Every structure is written in C-alpha cells, then in structure tokens.
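The complex is shown incomplete by one protein chain, all other protein chains being positioned as in the whole.
Each chain gets a letter, A, B and C, in the order it is written, and its residues are counted from 1.
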Amino acid sequence: MNKSRHGYMVQIASNRLAQVGFALILFVAAIAFIGPLVSPHTHSEFVGTPYGLPTDGAPLGTDNLGRDVLSRVMHGGQDLVWMAFCATLLGLALGTAMGLSAAFFKGWTETVLMRVVELKLAFPSIVFALLFVTMLGPGKGLLTIVVGVSQAPSVARVMRGVAMDVVRQEYVQWARSVGMRAWRVLWAEVLPNTTSPLLVEFGLRMMWSISLLAGLSFLGYGIQPPAADWGLMVNENRNALSVQPFAVLAPIVLIALFSIGCNLFAEGVTRAIGRTGGTE
Amino acid sequence: MNDNANKGKTMTYAKNGTGPSRRRVLGGIGTFAMGTALGAGLSLPAFAQDANTLRVAANGSTSDSLDPHRTRAQITDIIRFTNLFDGLCDYAPDATVVNVLAESFTPNADATEWTVKIVSGVTTHAGEPFTAEDVVYSVKRMLDPDNPTRGASLISFIDAENVEALDDLTVVFRLKKPYGPFRDIWANRYLRMVPRGFDPETAVGTGPFRLTSFTPGRESEFARFDDYFRGPAKVEQLVVVNVADATASMNALRGGQVDMVYNVPISEARIIEADPALSLVNNPGSLSIPIYMRTDVAPFDDPRVREAIRLIANREQMVAIALSGYGEVGNDMQGRTIAPCGDTDVPQRTPNIERAIELLAEAGQSDLDVEIATTSGTSGMVECAQILSEQARAAGINIRANVMDEASYIANYGNWTFGVDFLSDTYLPVAARSLMPGGSSNNTHWHDEEFIDLFEQATATSDEAERCNLIQEMRRIEYERGGNIIWGFSNTLNATGAHVQGVETYVSGSPFYHLRLVSKA
Amino acid sequence: MSETVNLRDLRVETRNGLPIVEEIGFSIAPGKVLGLVGESGSGKSTIGKALLGYAAPGLRIASGSFNVEGTDLLALGGEARRRARGPVVAYVPQDASSALNPAIPILRQMTERLRTGQDRLLASDARQRVCETLERVGLPTDAGFLARYPGELSGGQLQRVGLTVSIVSYPRLLVLDEPTTALDVSTRASVLDLVAQLNRDLNMSSLYISHDLGVISAVADDVMVLYAGQVVETAPRDRFFEAPAHPYSRALL
Partner (left out) sequence: MSDQKRNLLRGSNRAGATLRMIARRLASSVLLLCIMSVLVFAATQALPGDIAQMVLGRDSTPEQVDRLRSALNLDAPVWRQYLIWVGNLLQGDFGVSFVSRQPVFDILQTRLSNTVVVVLLSFLISIPLSLVLGVYTAVNADRVSDRVILFFGIALNAMPEFVLALLLVLLLSVQVFHIFPGVALLSPGVSIWMQLPKIALPVLTLALLQASYFYRLVRATMIDVLASDYVEFARLKGMPRRNVLWRQAVPNALVPAVQAAGTIFAISFGGVVVIEYVFAFPGLGTALADAVGARDIKVVQAITLTIALIFFATNIVTDLITMALTPPGRGGVR
C-alpha cells in the first residue's frame, strides 16, 4: 500500500488543477509571510490623508486612517493564513480522531461521536463562532480554536466514511486479530491509508477556515484593530469602496485567490485519486 | 455553504435511483416558480417614490422604543421622539434655547421656585387639550423612583412631590436646591412632555407627526398631525427605516429607497459632497470624543503621567484622520461652544514628545504599558485610540487599543482605567454627567473641590453673565488638572437626496431631527 | 429468408491508436451459435459491443465491416446505427443486476425499446409481445410481477429479464456477453437450454461470449479463440474439442 500511496502522490503532483491550486496557495502564503519583512512602511504608520489615492509613496493608496494599503496588505495575511492553517490542522486532527474512532470501535463510541457531530452541525459555524467570540473575546488563539472545532464534525463524517472501508480490509482485521492495541492499529494501519481523502479535506477545510475567519472579521468579531488583517481591512474600508477601491479590493483579491487555490487543490486531488464523489 | 454535513451519506446513496413521485415534485416546483415570477412583476410599482412620503434611514435596533423617557438613545428613537413629542423648550439651530410648549419661566429670588406658563391651544394627537396637569404628570413620570428614566438625573434637583398645576396653563416647580439654568435644561431631548395616562403602545403626544405603525428594529410610520400648534408638517407621511449598517444605508440613499440617511460614514463625506444627486448635511455638533484617564488609580493618579499623555496626543492629526477633517480640534475642555458665553482664554495644547518623556521619567513610568478600552459607539472612537497608540510609540511607551463590542464595553463602563467615550450636550449638563463626582459618565473619577464649588455656583445663579464667568473658570481648571484628553469635536454628518429641502443643521440638541419643515421637491 | 451475418477486419483501438482487437472476422449462419472464447481482458466484450457499433468511452472502432441482411452496420451514422440496435443486433448483458436500471420497473425496461423509433408499438401490443417472450423464458406475466423493480428480483429472474429485453425485438443477431457468469449452476443450465431453444425457434444467429469452455461446448456450433486481441483459431465445435490446432487453444483445454 505504500507503493500505491506513492502512486497517488505522483498523480496528485501531475494534476493540473492541483498544481494551479498549490501555486496560488504558495503565492499568497509568500506575500503573507515575506511581506512583513519587505513592506515599505509598518502596518500602523500614518503616511497620508485617509483614503488617499495611489501615489509614489503609497502605490495602493491609503486606508481609513491614512496608512499605507500596500504595507497593510503585506502585513495582513500572516495572521490570517497562519490561523487558518492551525485551525485547519486542529479541525483535521479532531475530526480524523473522531471519524476513525467511530469507524473502528463502532457501537456506543460511534453512536455518541456521531451524535456529537450532528449536534455541532445543527449549530451553524458562524453562529457558533459568534457566540464563542462574544463570550471569550476575539483573541487569535480563541478564534483559531473556535474555527478549528467548528470544522471538525464535517471532517469526522468524511473520515468515518473513508475509514469504514479501510477497517474492513484484511490487514486491519489481521492486525486486530493478533492482538495489536487499538490505537496502534488506528495509527499504523488505518491512518496511513486515509492520506488522500485527508489531503482533499485539507484543501476544503482550509478554504472554509479562511472564509469563516474573514467573515468574522467582516462582522467585527475577528482580529481587532489596529492589527492589519485582510478581513478587517475589508470591514474598515468598505465604506469607501467607491473612493479608494484598492483598500478593499487588494485584501479581497488575496482572500479570494487563497481560497480559490485551496478549492482548486482539493478538486485536483479529488480527481487525481479518482474519487468522483461530491466535493464541496 | 459552510458545512459538509451529509457527505458520507451522499456517497452511500450514489448508485441509487428514484421512484415515480419525482414528476409531481418537479411540477409543483414549476408552478411555484411561475407564481413567484408573477409576484415579482406585480411588486415593481411599489418601488416608485411618493412626493408626500418622506423616508429616512437611521441606526436603531430591536431595543427601539416609543417611550421618550426610557430609551437607549439610538438615532431612530431620537427621530421618533422629536417628531411625536415636544419639550417645554428646545434648541435652536445655533444652540440657543427657545420656548416650545412653555410660554415663560419666572424664578423666585433665590431660584428655588420656578413658575412656568404653558402655551394655550395645544392639542394632543388624541384631540385633548394639553394642560399644566400633563406637565405635572410628565415630570412625575420622569422622576418616578420605581421606574427610572433616562432624563431623571438631569432634573434631580426638582422635588417631584411639590410640582403643582396652579391652573390649566400654569405649573410651579419647587426645587430641592437653587437651579439657575432651569429653562435651558428643558431643551434636553430626554425631557419631552407626554399627556396624562401616557401609553407607549399608542405613543400619543403633541408633536407634528402621529404614530401609525411601529415595528421595533424594522420600521415606524407616521402621519402628519394636521392640528399641530406650530403649523402642520410639509409632508403627509414619514417613514423611519432601521438600517444598522452605514454602507447599506448609503446604498439605500443612492438607490432612491430612502430620501435621507442619519448614518453617514465620515469616509463617504467627500464623495457625497461631489455628487450632484446628493447633499451632505454637515452639522457642527457638540459631540466630543474624550479619551479618559482614571485619576484615582495608577498610573494616571500621577498628574505627571496624565500631562505626559496629553502632550503625546497630536490633536490635529486625530481630527484629520479619525474625523477626516470633519470636526474641530479640542483643547482638553468640554463644550465645542459655550454660547452665549465667550471662549476660554488658554493656549492650545500641542504635542511635545521631549517634555512627555521627561514627565514619564520623573514619574518612573518610562516603560508604561497600558490598554485603552474602546468600542465603535460613534465614528472616531476606535480610530482615535489607534492613533494615540501609534503616536505613543514616539515617547517609547506602549498603548494597546482594546476594541470591544458595545455590550462588553458597557459592562465595565465607569471602571476602565483608560478609555474612550462620547458625550454630546451643552456645557453644564456635560459637566454634571462627566466631571462631577457621581456623574454617570465620570469615567475619570475626577474629584476637584474647586471645580465642584464653581459648578454649584454656576447652577445656582440665574444671572447669565455671572454664570459665564464661572464656566470660564471651570474650563480653565479642566484644562489644567482634568483627566480627559478632549482632542476634538466631531461634526455629525447626514445626507439627503438633492430633492430634499428644509433640513437644518444643528449645534446641539434636536433641530436636525425635526422633520416638520422638511419637504420633497 | 435469413442470411448469414458477416464480420470482416474489425479493429478497435484506443484514442492513442493502440489496438484492443484487430483483424477480427467471422460468419454466423441463421440458427447457429458462434462461441467466442478468451481470457478476461482479451477483448471479447469489445468485439461483442462493436457489433452494435458501440465502443466504450476511450475506445473507437477504427475499421471493419459488419454485414447483416445486406447492410454494413459499422458504416451507419448515429441515428441509423441506433435504430439497428434491438431489431437487427441485440445485446444480452453479462450481469443483468447492474445492467437493468434500478429506478425503472421491469415492464417499462422490457417495452421501452419497442415503443420508440419509427415502428413503435402501442403500449398494449408491446406488453403483449413482452408477455409472450416472458412465457418463453419462464417468467410470470402477472401485473404484480411486471410492476416490480430490478432490486426486487432474484439473480436468475434478472438474467431472464435481461434476456427478454434483448430478444423481444426479434433481432437477427444476438450477442450474449457471458450471460451466465453471475448465476449458480442450476440456473445456468436452464438459461443455457433456453438460449439454445430460442436460437432454434427464432432462427437467429448468436455470438456467445465466454471464458468457460464447458459453457461453450454446451451451446456453440463453432468456436473462435481470442488471444491478446487477435483470433488464433476458428473451428467447428467438435473438431475444436477433439483436436485444437493452436497451442493456446490446447493450453485452454
């Protein structure tokens, strides 16, 4: 099975959609992480009048407080991308643990876990996040955890479906019959055979994390000023969309490119591994 | 679509098929769709605007109220109350006080008893005459100890038990202590008169419009009150629409869905001014956005630290950025204008970073690291905190802006060590609320004996010239020793379609919210 | 009245030009059964479907002619080719449980071909003809049975329904693509008997595809052996089983 997994990786790497998606992700991540090092101004320095149009000093104009849009855009992705990434990993880890356990142990474990999943799904992510952020304040750590946790149930459902097939395989049954510990079977035999669907889920969950984080920022429940953050920038500057469009469009374009990249990547992986089922 | 709820299931059913009921389902959907299309066609004319209906959009919420004495003071409430009810007095556009329901005020010698004559011939929306008994009822209602009202603290000097109607048009007020600016206080928007037996459900008042329908958080409708004693309104119908989001309300104005918006983002002002289809109403209002420092706890109990922060603040930059220039630079004293009194003669405080660093060093606070609490209560509150935070870098100290939602901010209101607030009123009421011990907005916990003494004198005298002198002195103390950085006064921006006429700008109080004289071309 | 059907020089290849089967040719006289033998993957099904002018996605029929009653079926265009499927050449699927549409009651699946095209029958006539055929294949004809969905039938019943779908059009050539693989031994025997009987009664030509020589020996008049996409031997049944000429045939036996 190692060989087939390797084969999948080659297929994924040669899939055009996955390539474009991955390139977009890299491009935006590069701006997010290298940007702060090379930006012409700091994210909070005043360089001109509010909503100034592009000049030599500020190629994308200035924002609602007269700060350099370009510098803020360069600073504003780091947290978002990093938080989305951590939230996604958290969601995947939690969801995979739940999904695999449900598929493996069955019985009560499965019933309880799947009820928990259903409970969470009945609680829309945005409502869930809104309540928790209001409750505990919009800290970066909390936002990450809330977004991660709200992703877990969907991952759990998918991974349970995937793992049910794997658990039925002979080598898993064999490992269980010779008395291998349950967690070792899960870790060593089941998990490695779910990498491809995990990759798909990674792309999709990354997309939803970005979307949710940006949406929360937009509603004013995300990262708080004076931090530079793409979602927050849209919120701060959208009043002036017709005066100084760059302050809104630049972060919007980067958010959109990043989530489109994630979605393309997921779609590409899905096609490469021949899973034709519905992708979100 | 945020969740991937049924993916597992979907996969399982992928090879299944369907039964015979499908055609019926699709047929049903088709019929429904046609009905919908038809409905869309029919509803188009509802779009057309009616010259006799004035539609205004403003900021409100589900806590919208019809009780002029109990309100969270959102703009929708203010508009409703201004047009449904009258006060004894009101502010003229230049912030001077004029009589409305009152005809005259006569104090006794020490200003502890005031006799008020009511205008005759005023009728309520229910057709009853408005009399002195209604005034007594309203005042007792405002001062009801069991059911507190917003304006109660403004007239706490009135002895509610001893307000008496001498005849149909004469009321006598006996006060607990002398109060000189008695007439002025009645211009306050929270002290409006209601008829006896007032029921907030029907909201019967004396104002130029009467209520026809009310949905909190959504919309309220009014019809012209033809018997209004100051002459009927220009338009037949008034509709106040709640729009919480500033961008959405501007979109509504541009799209002709409303004639007027009370919620204009400062950032849009320049575009509105340039747009021939719109006009900007730029009110030089009395709104101040003080940055307050608690004078009773560390680190701001040390006057040197307060002075340092005051020297760090670049007020001009704050007005230019946080208010986009739509405002006036402040000088750490309340009151954009204290008309009819003249200006207070103190130099404009300007940034002096070296001196600030020295003062901080003397106070042992060179590494000061504080949090400044703020919320988006009004345009400029969040921005000024951010700007101060940036300006503080130059002095080597760290001021962190803590932007909260309104409820969290209010939950600890009065206890924040360092924060931003907004206040809008004439000088003495603002001083009573924010500079006197026990004032509901005294966030600085300032307690200055000399100031208190001057305040008592100023409120007791009915001699205007003497009061002006006292106020000058009070402001000087505020400038020297106060706990506020009053960096600027914000204009209040509103916009109308170019076809709207008769809108007045204002300095203080409610003139802008009076829609009686507004008409559509 | 019926004539021999003739296939010449059939070549099916992938889109990249790699041959799946090539140089395939045979004739089948009326009432006769040609058995096509080969391992799985040798291209048997591809030949069977090519006779209906059909190539699976990714494949195409590169050359060949297939004459039935004076018409070259492979030269026909789309619509004419479609019309030939059924009344001229019919196909019996390998696994009727997957080839029958799970969402459609069996009656409709058996009548729908008769009710399309220029010579479409009335519903009652089509049903009449289906019932006749059902009696022939030994299935009930009551309304309750006909209203069933494929999921409600047993494997043997399904296979007979699959057979009915194809023979109800009285085709000139019947292509049977391993129609008994999915069946148990006793059902298989009865289906084989049925095929032999139908062939005689309806005077059709048949191509019987199988990898199972036992089955072939039971139904075929002639045997053709396919290896890696090419014909290695064609012979009458008795001769083939007594003295296979090609080493691969010998290996099969």
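One rule holds for everything that comes next: a contact is a pair of C-beta atoms (placed from the backbone, for glycine too) under 8 Å apart; a residue touches a chain by one contact, two chains touch by 3 or more.
The shown structure was predicted, so the numbers you read here are calculated from the model rather than taken from an experiment.
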item: Chains in view that touch the one left out, judged over the entire complex; value: A, B, C
item: Option from B:Asn52, B:Ser213, B:Gln348 or B:Gln501 whose C-beta touches the chain left out; value: B:Ser213
item: Contacting the left-out chain in the complete assembly, out of C:Ile47, C:Leu153 or C:Val215; value: C:Leu153
item: Residue in contact with the excluded chain [from C:Thr4, C:Ser63, C:Ser98 or C:Gln197]; value: C:Ser98
item: Omitted-chain contact residue, chosen from A:Asn15, A:Ser125 or A:Thr144; value: A:Ser125
item: Residue numbers in chain B that touch the chain omitted from display; value: 1-6, 9-11, 13-19, 21-22, 29, 32-33, 36, 39-40, 42-44, 46-47, 57, 61-64, 72-73, 146, 148, 150, 153, 213, 215-219, 221, 239, 241, 243-245, 248-249, 251-252, 254-255, 257-258, 405-408, 410-411, 413, 421, 433, 440-441
item: Chain C residues touching the omitted chain (full complex); value: 49, 52, 54, 56-57, 82-87, 90-91, 93, 95, 98-104, 112-113, 116-117, 140, 145, 148-154, 157, 165-166, 169
item: Residues from chain A at the interface with the omitted partner, ascending; value: 115, 118-119, 121-127, 130-132, 134-135, 137, 207, 210-211, 214-215, 218-219, 234, 238, 241-242, 248, 252, 255-256, 259-260, 262-264, 267, 276-280
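One rule holds in what follows: only the chains that are shown with their structure count from here on.
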item: Centre distance in Å when chain A and chain C are each reduced to the mean of their C-alpha atoms; value: 53
item: Centre-to-centre distance between chain C and chain B (centres being mean Cα positions), rounded to whole Å; value: 86
item: Mean-CA-position distance for chain B and chain A (Å); value: 42
item: Chain A to chain B touching residues, read off their complex; value: 44-46, 49-51, 64-66, 121, 124-126, 134, 137, 153-154, 157-158, 160-161, 204, 208, 211-212, 220-221, 224-226, 237-243, 277-278, 280
item: Interfacial residue positions of chain B with respect to chain A in the complex; value: 1-8, 10-12, 14, 246-247, 250, 265, 267-268, 270-271, 317, 320-322, 324, 376, 382-383, 386-387, 389-390, 401-405, 407-408
